[in-house]
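This is the structure, below, for whatever I ask next.
Missing here: one protein chain of the complex. Every other protein chain is in place.
Up next is chain A:
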Amino acid sequence: MLVLTCHACGVTAEETEFHAGGEAHLKRFGPGSSDEDFEEYLFMRANPKGVHFERWRHANGCGKWFHVARDTMTLEVFGSYSAQAFAPPEELLSRIEDRRPGWRGQD
């Protein structure tokens, strides 16, 4: 059971207080989009063994969504950041780079 910190209210709590929301930073494709784009958006998810950016909701707390950067293999948590962001903050990315040298080049 993970320990996470809610970016919205700052509470650090047990995983049972949160609700996982899957991969972060998806771009929505609506009417008019191609079948391929829509399929990609609705069904295809990264499943990395390692650094992953994901959405969580503080469901049994402040109710707010936030983002978490986490290692799916070691369960190391690199940090939380706002749900209202299109990409992880640069400061977090460099922290991950410190912990996983060369990680950024692997995309």
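Of note:
Just so we're on the same page, a residue touches a chain if its C-beta (ideal position, glycine included) is under 8 Å from a C-beta of that chain, and two chains touch if they have at least 3 such contacts; residues count from 1.
Everything below uses one rule, namely that contacts and distances are computed from a predicted model.
The chain that is not shown carries the UniProt protein name "Sarcosine oxidase subunit alpha family protein", picked from "ABC transporter permease", "Sarcosine oxidase subunit alpha family protein", "Nitrite reductase (NADH) large subunit" or "Cell division ATP-binding protein FtsE". Although one chain is not drawn, its touching partners on chain A can still be listed: residues 1-3, 14-15, 21, 28-33, 35, 38, 42, 55, 57, 59, 63-65, 71, 74-77, 83-84, 99.
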